[in-house]
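Only one structure is covered here, and it is reproduced in the block below.
With one protein chain withheld, the remaining protein chains of the complex are depicted in position.
Entry: chain A
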């Protein structure tokens, strides 16, 4: 394994590569996407927060910096990464320390994504090494920047196929003083999505909306200053009563926080057999999709993002994509290499888009050595 300690050394590794490279950080998300074989190139040696300006809400870190280190530094200043990145370790059965580079390469977000945006929305600057070994900088460390093309977005979620990230810069936000949740029991999928839709359509700023279809539990999280939060929760509970006829129980900060950490990391699916699918649709299409997924063999289904994100456990090798039947996309989050190879981890792209993606890869990685095949 190559493990350079500097950006220049990393660029040298890429320039000198004679075959495919398999890019790794902490190794916790290697199982995402299509399987890749190649010589391992680790960015873990590029580690450390290079700039943190709490008054400007910006943080810059080398790509191999453990995410935990960044989160600790932010917490010490009462700040956070707004998109609440999920930890894939439990559900993928991996170990090691998730890095900020891996998180960006996979565009990893959590429940707060519905209100605060995805990882890519908080990412404001990058440095990366392209497939020719050139160091490229894009964006910067200020949150408003329209100077040239936004390659920052293009690289977020590109799974290392357009360049090896060496440094990432984020817009961060103040960490809310506290949180609480409303818990509603006994709703079916349609009823739960209706309740979550009412919450998202109200000015209450709900920022975590999850429905577990198995135990029929619906959770709505609110965050803010403690005094204002109580009032807001009361208003939302009353609104849900009037509009949906449901009664909500208020869950205090400690258990609410624990519950959402579990939802974020898919604790319910950890260690259970079967393939795990991630499907994104309009929230109003969620309940009908869930019914079709069950008909296609899916077992447990959990809704996030107010009903627009569905997680489904299915027997190994079952293709759930035909159940989509409308706008949306499905990703195979967890499956064996054979299934990922056979079904493809990502939603197939329309031919015109696939041609653009292929041409971009050819430009950024002319020798086709960066995680080849990871995204098709």
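Heads up, the rule we're going with is that contacts are C-beta pairs under 8 Å (C-beta built on N, C-alpha and C of every residue); 3 or more make two chains touch, one makes a residue touch a chain; residues count from 1.
In this text, contacts and distances are computed from a predicted model.
Novice: One chain isn't displayed here; going by UniProt, is it "Cellobiose transport system permease protein", "Lipid-transfer protein", "Segregation and condensation protein A" or "FAD-binding protein"?
Specialist: The chain we cannot see is, by its UniProt record, "FAD-binding protein".
Novice: In the full complex, which of A:200, A:248, A:312 or A:370 touches the chain missing from this view?
Specialist: Residue touching the chain left out of view: A:200.
Novice: Kindly state which of the options A:24, A:42 or A:107 is in contact with the chain not pictured.
Specialist: A:107
Novice: Among A:235, A:294 or A:367, choose the residue that contacts the chain missing from this document, as touch is defined above.
Specialist: Touches the omitted chain: A:235.
Novice: Among A:118, A:259 or A:370, which one is in touch with the chain left out?
Specialist: If we include the chain that is not displayed, A:118 is the one touching it.
Novice: Please give every residue of chain A in contact with the chain that is not shown.
Specialist: So the residues of chain A touching the missing chain come out as 53-58, 77-78, 107, 109, 113-114, 117-118, 120-121, 130, 134-138, 140-154, 156-158, 162, 173-177, 197, 200-203, 224-225, 227-228, 231-232, 235, 280-284, 305, 308-309, 327-329, 331, 346-347, 349-350, 352-353, 356-357, 359-360, 363-364, 375.
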